[in-house]
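A protein chain is absent from this complex, but the other protein chains hold their places.
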Amino acid sequence: MDMELIQQIRGKARSLLEEGTVEGVIGYERAGDGVTSRPLFAYDSSAAERLIFDDTCTHNLVKYLLGKRGKKMAVMVKPCDSRAINLLLNERQIDRDKVFIIGVGCPGVVETEWNHKSETLQARCRSCLLTKPLVYDVLLGRELARKAEEETYSDILEAEAESVVSRREFWREQFSRCIRCYACRQVCPGCYCPVCFAEQLEPLWVGIRIAPEENTLWQTIRTFHLAGRCIGCNECERVCPVDIPLSLLNRKLEKDVKELFAFQAGLDPEEPPPFATFRKEEMPELGE
Amino acid sequence: MSAGYQPKVIGFLCNWCSYAGADMAGTSRMCYPQNIRIIRVPCSGRVDPLFVLKCFQRGADGVLVSGCHPGDCHYTEGNYHTRRRFALLREFLDYLGIEKERLRVEWVSASEGQRFAELVADFTTELARLGPRS
Partner (left out) sequence: MARIGVFLCHCGSNIAGSVNIPEVIEAVGKLPQVVHVEDNKFTCSDPGQASIQQAITKHRLNRVVIGACSPRMHEITFRRTVAGAGLNPYLLEIANLREHCSWVHPSQVKEATAKAIDLVRKAVARVAWQEPLTPKHVGITRRALVIGGGIAGIQASLDIADAGYEVILVEREPSIGGHMAQLDKTFPTLDCSACILTPKMTTVGQHPNIKLMSYSEVEDVSGYVGNFRVKIKNKSRYIDVSKCTGCGECAKVCPVELNSEFNENLGKRKATYIPFPQAIPNKYTIDKRGYPPCRVACPAGVNAQGYIALISQGKFKEALAVLRRTMPFAGVCGRVCTHPCEHDCERGKVDQPVAIRALKRFMADYELKAGREKATPVERTKEEKVAIIGSGPAGLACAYDLVRQGYPVTVFESAPVAGGLLRYGIPEYRLPKAVVDNEISYIRELGVEIKTNTTVKNLEEVFAQGYSAIFLGIGAGVSQKLGIANEDAKGIIYALNFLKQVNSGAKVDLGKRVVVIGGGSVAIDAARASLRLGAKEVHLVCLETRDLTSKDRMLAQDWEIEEAENEGLIIHPCLGPKEILTRDGNVAGLRTIICTSVRDTDGKFAPKFAEGPAPTIEADTIIVAIGQRLDVEAFEEVKKMPVGTVKVDSTTLETNIDGVFAGGDVVSGPADVIRAVAAGKEAAISIDRYLRGVDIQEGRPETVKRVKEVSKAGVTPKARHPMPTLEPGKRRGFDEVELGFDEKTAVAEAQRCLNCAVCSECRECEKVCEAKVVVHEMKDKVSEEEVGAIVVATGATPLNHTQFSIYGGGVYPDVISSLQLERLMSAAGPTGGEVVRPSDGAHPKEVVFISCVGSRDERTGSGYCSKICCMYMAKQAIMLKEHAPDTHSHIIYTDARGPGGKIFEDFLARAEKIGTTYMRGQIDNVAQQDGRLLVSGQDFLTDKTFNIPADLVVLATGLMPNQDIANLFQTLHISYDNKNYLLQAHPKLRPVETAMDGIFIAGCAVAPTDVPESVAQGGAAAQYVLKLFSQESIEAEPMTSIVDIARCTGCLLCRQVCPFQAIEAQILRDGRTVASINESLCKGCGICVVACRPGAIKLRGFADQQILAEVMSL
């Protein structure tokens, strides 16, 4: 643990709270297992003393801003999480003036489970090229020169090379395990509809029973609603209790959106997302 | 086409071009396979990918989304949005195991009755070739 950094974070949180700049600070604290970390909502300076930051801090805290709309909040943001800030700014879900962004330098987070921490960097960190958050009010910790390799989507390409039948079988098996707990949705910073299509009755898009074809529809539409919006934090896959490889879905669309529309979510809060715009001359072959 | 298997096709046709094009095929008495069921929408830009997914979930073998040619949209730009949405959905469906050939996006103008008839025939043949969805 980088105690110097943690002291900086706590100091900043304290002053933000004491000066009344924000009502609360969203950060990380040590989890009950003493190994991993969990989100902390600090509303006074004593709570701020519990703030930590280390390579177990995997949560994308930006999600919690959605529940604090209208309040002035500070949030700890890793480089990858900052893309969620840009996404939500683009979609007008947060007010830049109401959010104080504590950017933290991040050397990558590791795979963790309850009471256990591995030494393996999460896959998304291995291809992360961001050296610091894209947007912040204060940057704590060091900006890091990363040795990451650019995302090559090799697993997606492999899947694409398979036959359509084997892909069908693969996903049938995966989705058949889905228990529709919606944890993937709950953790996703891009999922914030007041009523989710999966839970509405009129019209009834997704049947309530937990059956493979309904699960398929749920996952297909969930992913498609994130097309050009998923910022790759991969929290959905992390929280999935039945280990459905959701990153294979999200990153497939991320790759296609990049190829078809030259767009990546969360990099620029002003750039119109792919389904908000078009170019007249693109894809001339489709439909003719 | 084998006599036994009749693929089920659902077509979403925009009111101004493609639905009128299908009408034109009828007025001109052009015959095409009976497999298609047409749903009229104001614009191909009204076709939610959800509808298409529901079609496949309900057992459709193929779905056609058809609008005005680019540049000719009655609402100026609806079909450009259609093109983006369904270009991506086709790739995604294929990835999930539904052959992209089963989702067609086609531009048919009000005068292209023949094109519409040929298109339905061609699509039906292709779906028969692909066989039933498992």
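Residue numbering begins at 1 within each chain, and the chains themselves are lettered A and B in the order written.
Basically, a contact is a pair of C-beta atoms (placed from the backbone, for glycine too) under 8 Å apart; a residue touches a chain by one contact, two chains touch by 3 or more.
Remember, it's a predicted structure, so these values are computed and weren't measured experimentally.
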{"item": "Sole residue of A:Pro212, A:Pro245 or A:Pro273 that reaches the chain not shown, by the stated touch rule", "value": "A:Pro273"}
{"item": "Chain B residues touching the omitted chain (full complex)", "value": "8, 10, 15-17, 19-20, 22-23, 25-27, 29-32, 34, 37-43, 45-51, 54-55, 58, 60, 71-78, 81, 85, 109-112, 117"}
{"item": "Hidden partner chain, residues of chain A it touches", "value": "70, 91-93, 192-195, 197, 200, 202-203, 205, 225, 272-273, 275-277"}
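Just so it is clear, only the chains that are shown with their structure count from here on.
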{"item": "Intercentroid distance (Cα basis), chain B paired with chain A, Å", "value": "35"}
{"item": "Parts of chain A lying in touch with chain B, wherever the complex brings them together", "value": "159-160, 164-165, 167-172, 197, 205, 213, 216-217, 220-221, 223-224, 227, 252-253, 256-257, 260-261, 274-275, 278, 280, 282-284, 286-288"}
{"item": "Chain B - residues contacting chain A, complex", "value": "49-50, 53-54, 57, 67, 69-71, 77, 79-81, 83-89, 91-92, 94-99, 105-107, 134"}
